[in-house]
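For this view, one protein chain was removed and the others were kept in their places.
Showing chain A:
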Amino acid sequence: MAATARLGEQAGPRKGTGRLASRLTPWLLLLPVAVSLGAVSVYPIFEGLRLSLTNTSLVTQEHDFIGLRNYEALIADPLFWNAWRHTVFFTFVSTLAETLIGLAMALLLFEHFTGRGMIRAAMLVPWAMPTVVTSKMFGWLFDGQYGLVNYLLRSVGLIDQNVNWYGSIDNAMATIIIADVWKTTPFMALLLLAGLQTVPKSLIEAARIDGAGAWSTFWNVRLPLLMPTLLIAGMFRALDAFRVFDLVYVLTGGGPADSTETLSTFSYKILFSTLQFGYGSALSTAMFVTEALIAAGFGYFIMRKMRSAR
């Protein structure tokens, strides 16, 4: 002890600079990442906030500070709340459906059977397709006059008249949700399948030896251990679903009667068709705030889960 203390004293000043350098090194190494993230991620957010406090419009060439007037207009804009409600509804229903179906698919694909590898790979096809292609495909499948879906439903006698899928206020949103569930469920299944692999086999075996049935093993062993994965996957999916654009844009353009307008399509119209950057930025900020709230909600449960696991 004494020797090391003395050594330390002797080497004091040199070690001091060494300590400074070693303390600086990680920051220096992080600098490029911090700068690039700052430039492409943090700066745009603050620039968006700044723009949302102005009446910037490319067309009128105004860019004056107008305080919170954009937000006042936003709160009074029925089209904004219309789009907001649709987006939240879409996010909630599609995420819930995708999680449940994805979980069922994951449990199935976790079992051993011949051709499992093939099926696991095939499952991913819908997810790998560009959304615009999916949208066009569903456009034809659900076409009110010539669509395969109406034809099949008519053939088995479930309907006696063609259903107007995305041309009626009552069905349009449901049609878009069906298309989204078809496309994105594989993503959830993949994440949950990975989660299932982390559940120790020994626990399942122990449960079986204790006489637990499949159902009880699932509820009491697998599901609790899968919970953190489930929450994280749900959060990813919800945040992604919140930005839904391509499906709506291609299938309905927000119609009929604004019944499928979402925040993304609405802000696209305001920002890029009318070039009102001020009001459009206020709209984007409102989206950002809602997304942050969703993330915080999931984050709260994830943290609680992780703490209780410890």
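Everything below uses one rule, namely that a contact is a pair of C-beta atoms (placed from the backbone, for glycine too) under 8 Å apart; a residue touches a chain by one contact, two chains touch by 3 or more; residues count from 1.
FYI, contacts and distances are computed from a predicted model.
Taking the options "Copper chaperone NosL", "Malonate transporter subunit MadL", "Multiple sugar transport system substrate-binding protein" or "Biotin-dependent carboxyltransferase family protein" in turn, only "Multiple sugar transport system substrate-binding protein" matches the UniProt protein name of the chain that is not displayed.
Of the listed positions A:54, A:95, A:252 or A:281, the one in contact with the omitted chain in the full complex is A:252. Only one residue from A:79, A:137 or A:212 touches the chain missing from this view: A:79.
For chain A, the residues in touch with the chain missing from this view are 58-61, 79, 143-146, 164, 166-169, 172, 252-259, 269, 272-276.
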